[in-house]
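Note that this complex is displayed minus one protein chain, with the remaining chains in position.
Letters A, B, C, D and E name the chains as they come in the text, with residue numbers starting at 1 for each one.
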Amino acid sequence: MDSNLILSNLLNPAILFFFLGMLAVFVQSDLEIPAPIPKLFSLYLLLAIGFKGGVELSKSGLSSEVLLTIVAAISMACIVPVYSFFILRWGLKNDYDAAAIAATYGSISAVTFITASSFLKELGMSFHGFMVADLALMESPAIIVGLILVNLFAANRDREVSWSEVLREAFLNSSVFLLIGSLVIGVLTGEHGAEILSPFTEQLFYGVLTFFLLDMGLVAAKRIKDLQKTGVFLIAFSILMPLFNAAVGIGLARLIGLETGDALLFSVLCASASYIAVPAAMRMTVPEANPSLYVSTALAVTFPFNIIVGIPLYLYGIELLWS
Amino acid sequence: MDSNLILSNLLNPAILFFFLGMLAVFVQSDLEIPAPIPKLFSLYLLLAIGFKGGVELSKSGLSSEVLLTIVAAISMACIVPVYSFFILRWGLKNDYDAAAIAATYGSISAVTFITASSFLKELGMSFHGFMVADLALMESPAIIVGLILVNLFAANRDREVSWSEVLREAFLNSSVFLLIGSLVIGVLTGEHGAEILSPFTEQLFYGVLTFFLLDMGLVAAKRIKDLQKTGVFLIAFSILMPLFNAAVGIGLARLIGLETGDALLFSVLCASASYIAVPAAMRMTVPEANPSLYVSTALAVTFPFNIIVGIPLYLYGIELLWS
Amino acid sequence: MDSNLILSNLLNPAILFFFLGMLAVFVQSDLEIPAPIPKLFSLYLLLAIGFKGGVELSKSGLSSEVLLTIVAAISMACIVPVYSFFILRWGLKNDYDAAAIAATYGSISAVTFITASSFLKELGMSFHGFMVADLALMESPAIIVGLILVNLFAANRDREVSWSEVLREAFLNSSVFLLIGSLVIGVLTGEHGAEILSPFTEQLFYGVLTFFLLDMGLVAAKRIKDLQKTGVFLIAFSILMPLFNAAVGIGLARLIGLETGDALLFSVLCASASYIAVPAAMRMTVPEANPSLYVSTALAVTFPFNIIVGIPLYLYGIELLWS
Amino acid sequence: MHEVKRIEIIANSFELGKLIDALEKSGIHSHSVLRNVAGKQLRSGQEDLDRTMLDNVYIVAFCVPDLISSVVEAIRPLLNRFGGTCHITDAMEVRSMKCVDE
Amino acid sequence: MHEVKRIEIIANSFELGKLIDALEKSGIHSHSVLRNVAGKQLRSGQEDLDRTMLDNVYIVAFCVPDLISSVVEAIRPLLNRFGGTCHITDAMEVRSMKCVDE
Partner (left out) sequence: MHEVKRIEIIANSFELGKLIDALEKSGIHSHSVLRNVAGKQLRSGQEDLDRTMLDNVYIVAFCVPDLISSVVEAIRPLLNRFGGTCHITDAMEVRSMKCVDE
């Protein structure tokens, strides 16, 4: 069944367009999706997934399951960077890089989540709206934790951290803001809002995701050459850490009693790493760290690994455990 | 019923996304819709509303009602700037600013019109295609009237007005041109054209409007700080003048015998102020006027007032009068 | 029947928006579709037509008809530049210009193909997926042939042609790459892929084409003033050569035994000229040639001629011959 | 290498046409334009009118020193009326063979 | 025409706010910003972070020569901390009537 799932994932247009983007870079085609088109696509995807999640949430309401999941989500977002930090510190011997990469892996990748959600849809499996709230809530904490780690452990240079700026960057950056805003609007307008907005948020969704993954393929492939400089340790880290985090996530999902679709999304959130919000925050707050390390690992290894192998693999594990 | 209408307007995804945009600015999120995406959206909305209006017009044909409405529309576009000018001149003691603001309020805001049309659609009310012709015809005259007012009343500096340029700017600026062009194409291709183009012009319409209002919220909120400098007089003007103009518009609509949907759109045209075409024309032809006055009032006060309170309020008035 | 077909083509929203774009330039409206929006549209159109073609191909499979068509397509792409070159050389007395223009006419215009395909759809006629493969395969050979012609016939300056660069430009430029890539993905994912991607690739298709033709109208009209410098010979060439090539194409289609829809697309491929890929390649590889000659003829004469008169005319011819 | 002058003009994009005409008339037939320039300046009460208004443009033109005085004469009235800035710098030009002699 | 200094700064766009503040504080109230600047530089290990990170910006400001030393003092710590470049050139300003005297 595992290989079946992987195959059906691989024969997905969206995933194939991701490969096509990578191929374009390898054969040196001049294919590119010019700025700001990818930005438009990502705004659209965030708005659509947030709104959809909100509408679902307005139907199901809040339950103890929802609250438990949220607690679990925030806990993972805070704990993952801590243990990642100590592993990385040991492997890299550089506190700044370790903290920045740790923060990256504690946060999430919205596109990985969205790819997983459309994989579920294809398999005819459903998920609950509150998972989108988790997506929104897991993006920011790792930024704060990463910065605390730097302040505690790094050799003290003349660091004057502007916490107000950091908090704004963490909790009000455009993706978190748009996601939560759309979720709330979905909750407020409910079924009626969905009716008038769904031709836009539903029918284009898969197509825009496909186009966006084409671009992600281009971007990820361009990062691959950076991996020469990152070394074997970091490459291993960026595959093993997602696997480990996904396993922890699956365990937690089982404890909480999530359904299989929600469990997959939860494990994907744990396994994914941020390649936009956290890197931008780290570059601003920990300029001592080397951006090519945390961007390349998240983007050129963990992201492709998750959407190609990870998503079907985690689902396989979940189906084994739940059945 | 009034409060009901306002509430149902407020629980509209599009209006809520407008608020979300404003909120993003107030909390200093870095959310932005990068150029030229908003431009694409506005081209789309103009093309879609123009085409739709043209198709409707091809069905209904021209009647005396149509011609009367057009005469009323052009008259309002010419008279509003005149009385506005004298009020503003009295309040501002500056002929250039008075003329530029007067022109702004004599013209229209296509997005306000489109928001009203989608509000009607949600309530299950219809409107006629010729209202789109009014939209197109009411944009330009105020520019000419404003310039005539400057030439008649303002202290004569070495003004050499290039009328050919002014006329081109007034009647061939991109929004008027695209609107009229799409209208004509809608008339020419009729039902058959609508069939092949409607998946594009109908199904995306509300979604694009939502996205566009998100951007308008961002832009309007950024303008709000300018209002400190505009003074109480102008802020009062930019709420009371739309109310007055809407009332006149409703009266005219009643006289002509328009149906409720058309009457709402007509009153909205009278009440709205231009924040793109006219400001651009004024900056070019009346450089002595202060752009932050005419842009901020139209954008940060009148536009939000109309889409949030105005549209449902005018409809409430119309339903009272018509019933 | 001929005039009927032309009329039904002219009353097409997409064609009318093309005229609207031209009109905007003639009356000096400031209408423009800002970059990179047209690029987004062209990527979308290539992706959609490629994917659709691939899905069709996965249903029909490869047959001797398919292979014959492909051989015919590649032959035309190689032979057209050769005879065009000698005609142009005689008329222009400039080897560089002759080679560059010849390459332009040997290659194809994807938008002309796409416009023809949507014309077929409107008439309720179908075409086969393998025609999209022809589209992809006919773009590149002319670039190589053009360069060979220069090397054989032009006065030998210190030309060091980097063939690896030329080949990459010819076969891996973004439009060929995206087209073939989407075709292959369509073949791989078949019916299942079409189901999930078709709301995106089908429903928006005509609307995006309409918008794109509006932009093409703007671009083509801006080129028209260049025609003063090109001279009567080149203008005649850019109408007569497509007619001749279309006739040859129709003859070949008849020989192979293509159905009418496929025959139209084949003749359109033969008749159309490249105004993006080949000019970019020629500017790089034959900098001695004057770009305004090969861009203007392809864009301001041949493109409008084909989409307005050519497409219905070729179909008329085909229907006469096939019936 | 030859001594030339570098003219750089920053102005609202609606002036672009007029500015280019002025350059052309004073004998400068080559230039480059960068669009989407954001700006802020001090002139009382006027502020940058971001998206809702037209953006600024940045025009660069290199020319022979002799043309400068006629350019300044042609550009100054436009700046007076519509605003914008014009600055002139010395530069060295790497002449290429294809260059038209001015 | 008056002698002025041309300050040009290239830096990552996330520094933009801080750089403009620094300019303002040292008395430079007018400037222009060009966005979407791609760049490459030598500093060991750091590379350009194209789309996934924020782009570079190009800031140009013309000012009276007296302000230069205070500008340099205000800008240098930002460059030290976040990277970026700052260069100063001589230029002549075509003064227009509307200009505010500095």
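Everything that follows uses one rule, which is that a contact is a pair of C-beta atoms (placed from the backbone, for glycine too) under 8 Å apart; a residue touches a chain by one contact, two chains touch by 3 or more.
Keep in mind that this is a model prediction, so the values were computed, not measured.
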Touch partners, limited to displayed chains, of the chain removed from view: C, D, E
Per the touch definition above, residue among E:S13, E:S70 or E:T89 touching the missing chain: E:T89
Candidate in contact with the missing chain, chosen from C:E122, C:D226 or C:E319: C:D226
For chain C, the residues touching the chain missing from this view: 35, 38, 219, 222-223, 226, 229, 275-276, 279-280, 283-284, 287, 290-292, 295, 299
Missing-chain contacts mapped onto chain E: 10, 34, 36-44, 56, 58, 72, 75-76, 79-80, 83-90
Residue ranges of chain D at the interface with the undisplayed chain: 1, 4, 6, 20, 29-36, 60, 62, 89-94, 96-100
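The working rule: only the chains that are shown with their structure count from here on.
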Between chain B and chain D, the fewest steps along chains that touch one another: 1
Where chain D and chain E overlap in contact partners, by chain label: none
Taking each chain's C-alpha mean as its centre, the one farthest from chain C: E
Pair exhibiting more inter-chain C-beta contacts, B-C or A-E: B-C
CA centroid of chain A to CA centroid of chain D, Å: 47
Rounded Å distance between chain B and chain C, as computed from the means of their C-alpha atoms: 41
Distance from the mean Cα position of chain E to that of chain A, given in whole angstrom: 35
Overlap residues in chain A, where contacts from two or more other chains coincide: 35, 203-204
Multi-partner residues of chain E (each touching 2 or more other chains): 36
Pairwise chain contacts under the document criterion: A-B, A-C, A-E, B-C, B-D, D-E
